[in-house]
Each structure stands twice: as C-alpha cells, then as structure tokens.
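With one protein chain removed, the remaining protein chains of the complex are shown where they sit.
Let's turn to chain A:
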Amino acid sequence: MPAISVRNLRKTFQMKRKAAGLRGSLRALWRPSYQSIEAVRGLSFEMEDGELLGFIGPNGAGKSTTIKILTGILHPSGGEATVLGHVPWQQRQDLAFQIGSVFGQRPQLWYHLPAVDTFYLFGKIYEIDDSSLQRRISFLAEAFEIEELLETPVRKLSLGQRMRCEVAASLLHRPRVLLLDEPSIGLDVVAKQRLRMTIQRMNELEGVGVLLTSHDAGDIETLCRRVIIVNHGEIVYRDKVSSLKRRYLTVKTVDVRYNEQLAPDFSLPGVEMVKVGRYGAKMRFDTRVTPVEPVISGLAAAGSLADVTVSEPSLEDVISAIYARTEA
C-alpha cells in the first residue's frame, strides 16, 4: 500500500475581488464579488513507503496547498487522499503522530528559546517518554550535527543551522512520512548541501518517506529518484529524475571569452550561436544532437581561450519547456 495516495484532488479558494480606488472599495462593501481560484485541479499521484519524491513547480502552482491538504490543515474541495491509511482532514490528530512537516518559510521552533526547549515540548506533545526522548535527541543531534547548537537561542542561529534544527524537530516522533515544503529556501550552497545530506541519511537510516517541494532543481536532483512537476494546479510531468535529466537537461548554454579577436563569422557545426561579439560568444547546443567533445575542441581551436562557462537550463526553463509541450 502506498504511503500517500491522492486521487483527483481539487481545492478552490474564493477570493474577494475589488476594483481600484475608493469607488471600487465602496462597491465591494455593498456588493462583494468573488473570484474562484482553482489552486489544485484534479491531482492524482502516489508515493511509496520510504520513497523520496520531489514535488516541484513555480510559485502558485499548488504545491503548498497540496501539502497542507495532506497534513489535514486544509479541507479539499473534491477528490480523495489518504496518508498512511488516514484521510488527513478527517483524522488530523491521529495522523499527526505519524507524519512530520517543515514549512521552510515558517519557523516552528520557539524563536527566543534554545532549540532543545522546543524539542522537549514536542516530546510531550507527541507523548514520548522521557528516556526515549533523551536518546532520540542525542541521536538526531549527532545525525544533524547540531549538538553545539541545541542550547543557543534559536534567534541567534544562522538560517542553515536553524533549518537543520527545524528538520530534526520534525523527526523527533519518528514519523513515517515527512512533508518538507521548501526546506532549502534562502540557504546558501553549503547549507543546502548539508541539509540534503542529512535528509538523505535519515531516509536511509529510518526509511522515512519524504515528499519534498522545492524551487531548486539541485534539491530534487540530489535527493529524489522520482519527480512530479505541477503547474497551475495540474501535474505536467511525472517520471524518474534521471529521465527528466536525460530529456530536458540536455541543452547546454556556453559562454566563451577569448584573449584575441574572434572571426566575425565564427560558428560551430550543430551549435546555435545566440550572440557573437568581438572577444566572445554565447551559444547553445543539445547534447543529444551534438556531442560535447567536438564543441569543446572547436572552441579551443578558434583561439586562445580566456574563460568558458557551461550552464544547464534552470528549473523554471525546464518547467516552461514541459508546460509549453503540454499546452501544444
């Protein structure tokens, strides 16, 4: 049985509309008009027990709404969902013992107190006995490398340190499913890397299933085997991350600069020249069509190289490519 199962899930919000200016305000008072916003439109997916599943999409795609429905905070407008056999919005409290959640933009640790105080509070809330809690805290402190941080007031921690404490706090009660909503938001590269490593380690050690939303393709790439991409409340792509890479991250953009002037008709076979300047060029090619090696040797042969940057499309680019394809 899957850990999470979602069938045709829908959520519509009623938003009050108001025209600009005083007249609009008065009219809205007298006769309010509402606009229905369909945040989630018929989502269906499953997540296996112990799976690391990426759930990505641009702002307003319906990721957070879906996560909030799965934790039981929001009632859906239609469709079905079960998490560990519970219907979240009907069995919120029972389910709470078996899932953990972190909303990256909202701290759950008490801001003015050391993290360990929140850990003890959560221990009581999740009805963990004192000796088990003590062992659990030591274990998590080691796994997340936060031993030194636990007694510092949370407000004095860096964002990366705080985030590790946040995720550790959400694992105190050994949840079987962890819902992480943008855990890496605002973190620098090193902090992101550390957080990813600890999430991965906990998944391996305890088999906790993780549903992860992120803006960052790197999060998904390092952590997840499977990914679901949503846009406008609908699933636009679902497959293994490796297939996503094979299919969409094959387009490379190359920025190149030379120490000497470049021939004005500079070009390479199978490479689309985006821009050619006097000392440099920007180009794009698809590795499925044009292999990397001849491109690089062609670049080296064209003159004395000063600098080369190779970049992949951003997640947003990939999503727009996928979305454009689904709309076509």
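Quick note on the criterion: a contact is a pair of C-beta atoms (placed from the backbone, for glycine too) under 8 Å apart; a residue touches a chain by one contact, two chains touch by 3 or more; residues count from 1.
Here is the rule we use: contacts and distances are computed from a predicted model.
Colleague: Under which of the names "Thioredoxin", "DNA polymerase III delta prime subunit", "3-isopropylmalate dehydratase small subunit" or "ABC transporter permease" is the non-displayed chain listed in UniProt?
Modeller: Listed in its UniProt record, the absent chain's protein name reads "ABC transporter permease".
Colleague: Just name the one of A:Gln93, A:Ser131 or A:Ser304 that touches the chain not displayed here.
Modeller: Per the contact definition at the top, the residue touching the missing chain is A:Gln93.
Colleague: Among A:Arg10, A:Arg174, A:Lys245 or A:Arg284, which one is in touch with the chain left out?
Modeller: Considering the complete complex, A:Arg174 is the one touching the chain left out.
Colleague: Could you pull out which residues of chain A are in touch with the chain that's been left out?
Modeller: 1, 13, 49, 59-60, 63-64, 68, 71-75, 84-86, 91-94, 96-99, 101, 103, 105-108, 110, 112-113, 117-118, 120-121, 123-129, 153, 173-174, 176, 182
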